[in-house]
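Step one of this worksheet: look at the structure below.
Yeah, one chain of the complex is gone here, protein chain that is, but the others are all in their spots.
Now for chain A:
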């Protein structure tokens, strides 16, 4: 019961050997497996974090791109509107000019027609007057002289008449 002898040394040796055996056959393998698993889990968590970060970054990039394209789109629309406005103004101006020119031409043509008609009328009236005068005075006058005479007469009368009517 209460004896201390050489068996103390044997027991100490036993204990040390048992420690080495258990460490080698039990504790190290189990702890290795557990540590490896822990490492694996940590790795996958950090991987997940990393890909989460990447995803967030990509999302941010996309958002930036979308914002940029929206801005660009509105800019393009703005520009298009401006261009359309310019074109509209130009077309309108052209149309106005064209219309003015057409009206002016029409006026000029009408004026020319009127003048031509007037001149023809003058010529006819002159002829008629000459014929009437010839009949009235019944006298042979040089046609050319009389015609010139009446032309001047009618021009004078027309001018005074024109001035009066205008």
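As a convention for this text, a contact is a pair of C-beta atoms (placed from the backbone, for glycine too) under 8 Å apart; a residue touches a chain by one contact, two chains touch by 3 or more; residues count from 1.
The rule is short, and it goes like this: contacts and distances are computed from a predicted model.
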Listed names "2-oxoacid:acceptor oxidoreductase family protein", "Pyrrolo-quinoline quinone", "ABC transporter ATP-binding protein" or "ATP synthase subunit a", with the criterion being the UniProt name of the chain not displayed: "ATP synthase subunit a"
Touch criterion as defined above, residue of A:34, A:67 or A:157 at the omitted chain: A:34
Hidden partner interface residues of chain A, rising order: 1-12, 14-19, 21-23, 25-31, 33-34, 36-37, 40
